[in-house]
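Omission of a single protein chain aside, the complex is shown with its protein chains in their original locations.
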Amino acid sequence: MSYEVRSLNEECGVFGVWGHPDASRVTYFGLHSLQHRGQEGAGIVANDQGKLNGHRDLGLLSEVFKEDSLLAALKGQAAIGHVRYATAGNGSVDNIQPFLFKFYDGAVGLAHNGNLTNAKSLRTSLEKDGAIFHSNSDTEILMHLIRKSKQPTFIERLKESLCQVKGGFAYLLLTETAMIAALDPNAFRPLALGQMKNGAYVIASETCALEVSGATFIRDVGPGEVIIIDDSGYRVEKYTEDTQYAICSMEFIYFARPDSNIAGVNVHTARKKMGKLLAEESPVEADMVVGVPNSSLSAASGYAEASGIPYEMGLVKNQYIARTFIQPTQELREQGVRMKLSAVRGVVEGKRVIMVDDSIVRGTTSKRIVQLLKEAGAKEVHVRIASPPLKYPCFYGIDIQTRKELVAANHSIEEIRELITADSLSFLSEQGLIDAIGLNYDAPYSGLCMAYFNGDFPTPLYDYESTYLASL
Amino acid sequence: MSYEVRSLNEECGVFGVWGHPDASRVTYFGLHSLQHRGQEGAGIVANDQGKLNGHRDLGLLSEVFKEDSLLAALKGQAAIGHVRYATAGNGSVDNIQPFLFKFYDGAVGLAHNGNLTNAKSLRTSLEKDGAIFHSNSDTEILMHLIRKSKQPTFIERLKESLCQVKGGFAYLLLTETAMIAALDPNAFRPLALGQMKNGAYVIASETCALEVSGATFIRDVGPGEVIIIDDSGYRVEKYTEDTQYAICSMEFIYFARPDSNIAGVNVHTARKKMGKLLAEESPVEADMVVGVPNSSLSAASGYAEASGIPYEMGLVKNQYIARTFIQPTQELREQGVRMKLSAVRGVVEGKRVIMVDDSIVRGTTSKRIVQLLKEAGAKEVHVRIASPPLKYPCFYGIDIQTRKELVAANHSIEEIRELITADSLSFLSEQGLIDAIGLNYDAPYSGLCMAYFNGDFPTPLYDYESTYLASL
Amino acid sequence: MSYEVRSLNEECGVFGVWGHPDASRVTYFGLHSLQHRGQEGAGIVANDQGKLNGHRDLGLLSEVFKEDSLLAALKGQAAIGHVRYATAGNGSVDNIQPFLFKFYDGAVGLAHNGNLTNAKSLRTSLEKDGAIFHSNSDTEILMHLIRKSKQPTFIERLKESLCQVKGGFAYLLLTETAMIAALDPNAFRPLALGQMKNGAYVIASETCALEVSGATFIRDVGPGEVIIIDDSGYRVEKYTEDTQYAICSMEFIYFARPDSNIAGVNVHTARKKMGKLLAEESPVEADMVVGVPNSSLSAASGYAEASGIPYEMGLVKNQYIARTFIQPTQELREQGVRMKLSAVRGVVEGKRVIMVDDSIVRGTTSKRIVQLLKEAGAKEVHVRIASPPLKYPCFYGIDIQTRKELVAANHSIEEIRELITADSLSFLSEQGLIDAIGLNYDAPYSGLCMAYFNGDFPTPLYDYESTYLASL
Partner (left out) sequence: MSYEVRSLNEECGVFGVWGHPDASRVTYFGLHSLQHRGQEGAGIVANDQGKLNGHRDLGLLSEVFKEDSLLAALKGQAAIGHVRYATAGNGSVDNIQPFLFKFYDGAVGLAHNGNLTNAKSLRTSLEKDGAIFHSNSDTEILMHLIRKSKQPTFIERLKESLCQVKGGFAYLLLTETAMIAALDPNAFRPLALGQMKNGAYVIASETCALEVSGATFIRDVGPGEVIIIDDSGYRVEKYTEDTQYAICSMEFIYFARPDSNIAGVNVHTARKKMGKLLAEESPVEADMVVGVPNSSLSAASGYAEASGIPYEMGLVKNQYIARTFIQPTQELREQGVRMKLSAVRGVVEGKRVIMVDDSIVRGTTSKRIVQLLKEAGAKEVHVRIASPPLKYPCFYGIDIQTRKELVAANHSIEEIRELITADSLSFLSEQGLIDAIGLNYDAPYSGLCMAYFNGDFPTPLYDYESTYLASL
């Protein structure tokens, strides 16, 4: 499924490097491999012998750094970067990260992936105390807390501040003398440490960015950990002992790139296994298995392998970005949909098709794809979803904060089947998902956050509590 | 394989519609599905009650028509459009099509996919006679011939002119009263006719564009045919009887979209069969089959199915366009390569991999991919190419006009294997390719042009003859 | 009067240099000083050791060559450039000059200032003979004629062609071996030859461009002359002996820059004298003389000097270009006018003002300025126009081709006075204008074209004859 047609949006990717003479270029490459995590804007802050400079703007990374001179100007041996998720609304460059703060006594770059559950309370309280915020983003809060802290060192001020913010967060900071990564106490968001051949250290939201930058994986950042990297190497500290693994299961299902590993598990392999278990749980007689490109191809090949039914390319995604203006007629709007995804008549005509997708959010996209297949002549379309029904919102960094838009929160599976005009519909079971990913942490669901599926939130919801309860 | 990293360039795609109130929007959708055939520039000419207007520019279609107003300005019930192939050099907007010619006695829009083999002779001869050309493109030649012709009607002037141009060509013309498609006597390039629900006729380089515009396939344009579409319907005429099918085999192997049909054969299906026959011809023991995304995925799945070896996602292509500036160091250049294509360590580490690709041009890309796989831990990499070795240039519309750059023209298969550092290397046989595509025309190679592989050119080479012979 | 608010548009400026190592930069500087002659687009063609390259685009010169790299790419020791006049309509880059023609036997750059009176006939005749035009501009015609000519040398083909085109024209051509300037038989448009310190020759529409490029004036190009410049120096030839001076009087009145000399007469000095004679012809009692900036400041200071009435800055022109969107209300539209020109309350309040302007076209601008002055408190506004009433269109290069829009063609002076709400109104007499400029050629009106004022066109009107006669 492509990010254009649905509303499940990741909240960003971060990348940083310490100890490389072309740090901002390495960061550019790393960010490019994380572009799927955010398309609204991008930025890089570099450390040139203690002086911090940055550039950020709205748009894809290749647009933000359209001219090489912009990148060349970001000299220095350390840099952090950020890609920000796409929103429908009118984005402002003020929200694009990394933020670069300059003080009389130093400068700090700050990038953030995640969502705080007590952001509103903290912001109001800080503003009452005279603080001025310059963006809508909850990322600034951490810097205000750090500047308010009376602890003696920057690291201690940071740790004190990390104990005050709640929710899901992966922070990456660049100071004049160090690069620092920090993860929330549940490890909701992925964050990995690696090392390049020349000894430089790399921090990235996904391991695919380590591969791209030629770095070797060292370890994942753990829950409640702070990793400080400077010219003397890296050291791991904890800002809290009150931790418990609850890794976002949607990273495995949909967000992360298939070539990334999270908690030691390869994402493609996990998805393929989701497809295999789905085939075992919900078999159906058919002529072919068709995956919805691109995110469902792994699951579809797993389904095909387990079922023995041949895998075919019955849907083709246009690799070029489509600009879809508001179209005056329904006919043109339908053609607009086909610009992005086409059914292959020569493959599906007259056939019984198993269409494998990774998830269903509102159901509108699934309905369109089923219809594309049927218009192209498919005799039957059996929809198999390689994850359980999405019934609950997320407050830790995924852009679904209301149950209203979730079709599975309001309809039975049979109702959904009817809505999307499929001949049959099945979802992977919760246990199937847990087994397919195969984590082994001593925590509920083996260390996964399954809240989207069962509402079992691993933390209090703070500022979201009341509206969430009202929505049930 | 992606167009960014190799030099096999298609020379354009054309699309036109007659009889639709939003003709230019339909053309925009159609062209978008042909964007893979050309990324250098795009344009549309529309017919607004006999008045022709156009817009064209350098860049992807979505960049050329960045503002909806540009499209909205192209009113009318008929339109033709064009996407032009990407070149390394400094393109000029003067070469972007469709060309729009305005005369005291009418206007004509002209778009062209192909390459003329007698362009240089015709141009010199026309210039000696006072003609002035305004582009480097050989497309203008047809219009000069038409204007010089003394035949009584436009169609007759066109037919006379078509007999003078040689090589591979698919023309699409828009006049004040008609849309006209014409194909060379060998049908080198694909061109199809379809009809929308409202009765509008559509002409497109590939049938995928018919699907996108919601049109039903009527027929392929045949060799030596002219199809005239106007308000009274369509009629098929021939400008020559001296025809013989020699459809470009590279369209099946690499250029066309998998969801297109050419001469009634689905491209994905043909590719999958190439993979199957390749598996039969050149089996090898291994742990997995990996396709080079995106164009080799069909062949790879065919190889996997036929061999019984599991198909895995061992290579991931970044779906976002990479801007690769000139990088100061070798290390950064290598990271630049990985921006586009990554090997999946979690999948290939410690495994014996069969890497399936569609073709080898210079060998540099294959070498890089083999090395990516090995760096990611692959124990063995067996390269299987789903087409025969490319040994000869093309003069009918593909951008390879010298043998020097073709690695297979100058090296044995064993030498190539060594060059690309593969553990083994095999190509599909010529007969395997012909069988996989399965045409049935009463012509050499069942109606395919196999000249890249065996130098058997279906036509005289005219202006290219001497340099070609010298290159042997 | 500023070019933004009226419709008297010059048809371009040309500049060329032969023999300077940075020819395109010298041309850039020269064109910049001719920018007042055309704002729609600009271009430069340079000759790099016999190879011609060019760049052109819509917009001001500084926009067209926004990046220095565009200029740096135009290497070579010779170059020609062009600025094109602003039109209200949607301009196309196809019309921006210099045109660069490439033939199998050479290349030619061509720039043109003027208007042909037999363009339509020539174009139709050429098209009937197979010629294809690529712009709406009449400039292309000359190149078609040259290519059709059977004369043995380029210069002879050019001369033959110059005898076929009629009207007002100043051509500048760049070939692989020479730069050539040519002027119409009436010398309607100005064109001057100069020489730089390093020996390089310069051709420019106005002498101000010679000054800017540090060149010394040698001579004006005369009527019916061709000047050929190459590495051996320059030589002057004639293509016709049937010549008679009829220099455009509007160049002196309005178009040319005050620091230019035309036919040896400084434009500022001529304008100041127009003001002086106007003061003598039409005195009036008042407190101050106010010129309409910028083109009327010379005439106003002449009026002040001759009348002894102090010259004051009662009107201020905003030096920044104003973007005036379509304004929703009348009030906002009026503010839009004031954005460009303001009356100075502190100067004019309670005073009797003599407002000096160079000309009146439609009368709407004059009316607005009178009202601005009255709203700012002026007690009386006496309008004095430093040229005779504009009653006839121009067919030699000025963008007024219908009498309908000319207020003086349809109203008496008293009617105009009432229309523009002035307290009194006078125009300079025709003889006053002739005396102020003070040419001394043996030709009607001492060598000026006075057709705007009296309809005495120095040449047949050819294609315009019938519509002109119908308009009388």
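Letters A, B and C mark the chains in the order given here, with residues in each chain numbered from 1 onward.
FYI, contacts are C-beta pairs under 8 Å (C-beta built on N, C-alpha and C of every residue); 3 or more make two chains touch, one makes a residue touch a chain.
As the structure is a computational prediction, the values presented were derived from the model and not from experiment.
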Inquiry  = As a test of the contact rule: which chains in view would the missing one touch?
reply    = A, C
Query = Looking at C:22, C:140 or C:423, which residue reaches the missing chain?
reply = C:22
Ask   = Which listed residue (C:92, C:244 or C:294) would be found touching the missing chain in the intact complex?
value = C:294
Request  = Identify the residue among A:20, A:36, A:144 or A:268 that touches the chain left out of the display.
outcome  = A:144
Key: Contact footprint on chain A, counting only the chain that is left out   = 93, 101-105, 123-124, 127-134, 136, 140, 143-144, 147-148
Inquiry  = Counting contacts across the full complex, list the positions on chain C that touch the omitted chain.
reply    = 22, 25-26, 29, 32-33, 35-36, 60-62, 65-66, 68, 71, 197, 208, 211-214, 257-261, 265-269, 272, 294, 297-298, 301, 305, 310-313, 316, 318-323, 325-329, 331-332, 334-336, 338-339, 342-347, 376
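Simple rule for what comes next: only the chains that are shown with their structure count from here on.
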Components of the interchain contact network lacking chain B = A | C
Query = Shared interface numbers for chain B and chain C above half of all numbers used, same, or below, different?
reply = same
Query = To lay chain A over its twin chain B by CA atoms, how big a turn is needed, in degrees to the nearest 5?
reply = 180
Separation of mean Cα positions, chain C and chain A [Å, integer] = 61
Task = Just give me the whole-number Å value for how far the CA centre of chain B lies from that of chain C.
result = 50
Key: In chain A, residues with contacts to at least two other chains   = none
